[in-house]
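Have a look at the structure below, then the notes.
Apart from one protein chain that is not included, each protein chain of the complex appears where it belongs.
Lettered A, B and C in written order, each chain numbered from 1.
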Amino acid sequence: MTTAVNVGLIGAGRIGRVHAENLAYRIPEVNLVAVADVFLEAAQKCAADFGIPTVTQNPEDIFRDESIDAVIICSSTDTHARFIADAARAGKHIFCEKPIALDLPTIDEALQAVAQNGVKLQLGFNRRFDPNFKAARDMVVEGKIGDPHIVHIISRDPAPPPIEYIKVSGGIFLDQTIHDFDMARFLIGSEVEEVYAIGGVRVDPAIGEAGDIDTAVITLRYENGVIGTIDNSRQAVYGYDQRVEVFGSKGAVVVGNRTPHTAVYSSAEGVQSARPLYFFLERYMDAYLAEMRAFVDCIINDTEPPVTDIDGRIPVVMGLAAWKSYREKRPVRLAEIG
Amino acid sequence: MTTAVNVGLIGAGRIGRVHAENLAYRIPEVNLVAVADVFLEAAQKCAADFGIPTVTQNPEDIFRDESIDAVIICSSTDTHARFIADAARAGKHIFCEKPIALDLPTIDEALQAVAQNGVKLQLGFNRRFDPNFKAARDMVVEGKIGDPHIVHIISRDPAPPPIEYIKVSGGIFLDQTIHDFDMARFLIGSEVEEVYAIGGVRVDPAIGEAGDIDTAVITLRYENGVIGTIDNSRQAVYGYDQRVEVFGSKGAVVVGNRTPHTAVYSSAEGVQSARPLYFFLERYMDAYLAEMRAFVDCIINDTEPPVTDIDGRIPVVMGLAAWKSYREKRPVRLAEIG
Amino acid sequence: MTTAVNVGLIGAGRIGRVHAENLAYRIPEVNLVAVADVFLEAAQKCAADFGIPTVTQNPEDIFRDESIDAVIICSSTDTHARFIADAARAGKHIFCEKPIALDLPTIDEALQAVAQNGVKLQLGFNRRFDPNFKAARDMVVEGKIGDPHIVHIISRDPAPPPIEYIKVSGGIFLDQTIHDFDMARFLIGSEVEEVYAIGGVRVDPAIGEAGDIDTAVITLRYENGVIGTIDNSRQAVYGYDQRVEVFGSKGAVVVGNRTPHTAVYSSAEGVQSARPLYFFLERYMDAYLAEMRAFVDCIINDTEPPVTDIDGRIPVVMGLAAWKSYREKRPVRLAEIG
Partner (left out) sequence: MTTAVNVGLIGAGRIGRVHAENLAYRIPEVNLVAVADVFLEAAQKCAADFGIPTVTQNPEDIFRDESIDAVIICSSTDTHARFIADAARAGKHIFCEKPIALDLPTIDEALQAVAQNGVKLQLGFNRRFDPNFKAARDMVVEGKIGDPHIVHIISRDPAPPPIEYIKVSGGIFLDQTIHDFDMARFLIGSEVEEVYAIGGVRVDPAIGEAGDIDTAVITLRYENGVIGTIDNSRQAVYGYDQRVEVFGSKGAVVVGNRTPHTAVYSSAEGVQSARPLYFFLERYMDAYLAEMRAFVDCIINDTEPPVTDIDGRIPVVMGLAAWKSYREKRPVRLAEIG
């Protein structure tokens, strides 16, 4: 491809704007030519801020535009599958935020449309592109860990989302843990065959009243014998706590948090250092850019997207299995879910 | 008590010699007056090295000696319960290495003898006295963590013990994890009601042939709602890996390893620091002294030993529950064990 | 000011392009309207990459353009003073890379032009805007250190610049240390009254043949009694080593390096973590953006630039004093230089 990739953005909310800024300013091979949002004002502000020529309330305008090569889907989760299918049928390559949907038939229908139309689909599992986690994955791939035996993922939010959001989120396992399920697959490069989830409401009773939990530990049994744990909380008062560890026959890699600065203060009271970066947008800014670069590269070079297809389906299966395990208080095999 | 505490040592092996050195040189309130070992030479060498006047092959000689106030039991595990009972009936205070026994009826019999004779019993869960873990426990007690939500214990040996030892050890959950079960109770100050254990043979097939596993992750559900995990391996090639983390409503405490030195070397190849102390005797030397001081103090001041009674029983219940969970592939309540 | 600030860029080399990217994409209040470079191709490429409408080989075109409010001077050091004076006489606000010049009369002439024309001048001492060093400075200002007693600055490059550059650079004290002289003033907020410099050629004999040294330690005596040291090397094989420490009556702050990732690898060989970011553009990317934002803010709000005037002169005085000290092997007071 000798010309630039023309991209349309669907959804101009918080994460949509992150992608818009990266596409507009940091990926020269891209023209960000259109933005759609049901809230027209949001689309207009996004267009003004990042110099996007076409603004619309209707994603169909983007799908219909033959000059557009690819779409970035950042609208609300319940629209993901439909827009994927529409975009696929319109022959657009697709970058879509996670999850595709909260149920498997809907996901499968969307994936089928992608397959039938031969377009590329990349899922927004941004953490794979975080340089810290990527360094751990690289060490596993290079054999520095030897045979992996145990993996731990700690993934704690600084504060819970609004209750209204929680109600439609699919619950902690499909909303928060889904990123960690992807990380679990990414770090080890093997599939999980069984999950065991326990948890409870420890942070805010309103989360319980909304039918969700806010604290959980999920144990994973991989097909290749690796054992994993995921530690989730909706509230770490000291900030966004995102760490992983992989232990194996030749060693271990431990990935810590990032901090806003490296100043360490010693006084009569103790030795104090900076808290982790508080928010996912701070922690993962590099990752958002890197995933978008990867998406554009795979369009330009006609290669396979690094996170695609079953990568969008399996974490949902894992989330459904985790809910079943939590409710039935027993380990649940992914094969029970489908 | 105005005079010194007279102590007899039973078992002059590796750990017996650690206690002997501490008793002989670092706890002035104690006279180490006798040592017994079935291997007379070991007892003799111990006596010579640490200036112990009386040497015997027969622990009965120690139990019968009316001048002796307390005994330290460091003989092989299968003799612990019997020697506890004998010592109790002889009116001696007792410090005994873990575990009391590998089955509950034997333990209960020993504990009954202790109760009936009104002697003090302290179990050798030395890690409670490690200044690093103690700092974490202190923070929990002081309320700095708020309500604890999640606890993680990582406990990996540098290399597996001999296969002959493994065969009589009760297996990983009763031999290695038993320390971590105690740590789990110590850190949180609440009892565990259910365990779920998965694991496998990843380090050495010979361990599997001996009927044991060498890699395990145990999930704990506490009565107070806390969730815990224990990560065990018989072989961390980089050294003795002993870390804990407690996370709660007001913060988290993470306890790292100790290293032989603090020198950090930066070169074109990377930034290199020291591996953890390789061996439990290096890591826990302070803890062995502190636990022995605590035992002597509770004799002198006639107070309750800090690790006693059910502290010796419950970790065995947890170990048996972990084995049942591992074999039946389901969470097991401690109440199922007894 | 209700409209955007129109900015012209003079010099489209490495650092000029850094500023261009920040001005074009990350500071919405700015229009980057023109770029000049003696190498027309460099200017043209810069214009194409960052969407700059006007390109010229002649900075005069920018000074003459009445629509331009401010200039960014990134041309070679020997042109700085002249362009500052020209821009000042044209009524443009000025951001200029360090140093203004290598001799004081030239600097004074440029500063006089700035003062006479009432324009703002900000010097490119970017490290003041580094979040790590800024955290240390903030602690000093907040009184967390108490009365500062001692300050240390470690500032080692990953590799020496080309010999041709070294020959015209003014030597290590005016080229490399000048940043550290600024940091010394910034961290403590007091002036230095005397310097003592020792050093030598340890990295590359060619540097010595060019009349320069490549390794130096400078001791600083401040007016307020603080003592400082600066450690400079042209080659730290492990990367760009940029640390500071301030020690005082109430405590100390130590600022470490930044690393590309937080993964720590433990193996039988040791515990390995990432080297510092290798290059100043990686380490100080945030700082370059922050200093440019500060410059634009002070234009918009008509406030004093945070690094101005004597901040451009004093480090050159310190550099000249350091050379005198090095050559005469004795402490030299700044008052001896002028």
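The rule is short, and it goes like this: contacts are C-beta pairs under 8 Å (C-beta built on N, C-alpha and C of every residue); 3 or more make two chains touch, one makes a residue touch a chain.
The structure displayed is predicted, hence computed values, not measured ones.
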| item | value |
| --- | --- |
| From C:27, C:90 or C:236, residue that would touch the chain that is not displayed | C:236 |
| Contact partner of the left-out chain, one of B:254, B:281 or B:314 | B:254 |
| Touch residues of subunit B, complete complex, unshown partner | 24-26, 28, 49, 131-132, 134-136, 139, 144, 250-258, 260-268, 274 |
| Touching residues (missing chain, whole complex) on subunit A | 236-239, 241, 266-268, 270-276 |
| Residues belonging to subunit C that touch the chain removed from view | 147, 149-150, 152, 156, 196, 198-200, 202-203, 215-217, 219, 221, 225, 227-229, 231, 233, 235-238, 241, 247, 249-252, 329-331 |
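Convention: only the chains that are shown with their structure count from here on.
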| item | value |
| --- | --- |
| Graph class of chain-chain contacts, one of line, ring, star, complete, other | complete |
| Chain ID, smallest distance between chain and overall C-alpha centroids | A |
| Most distant chain from subunit A, judged by the mean position of its C-alpha atoms | B |
| Euclidean distance of C-alpha centroids - subunit A vs subunit C, Å | 39 |
| Length of the line joining the C-alpha centres of subunit B and subunit C, rounded to whole Å | 58 |
| Separation of mean Cα positions, subunit B and subunit A [Å, integer] | 43 |
| Subunit B, residues touching no fewer than two other chains | 236-238, 241 |
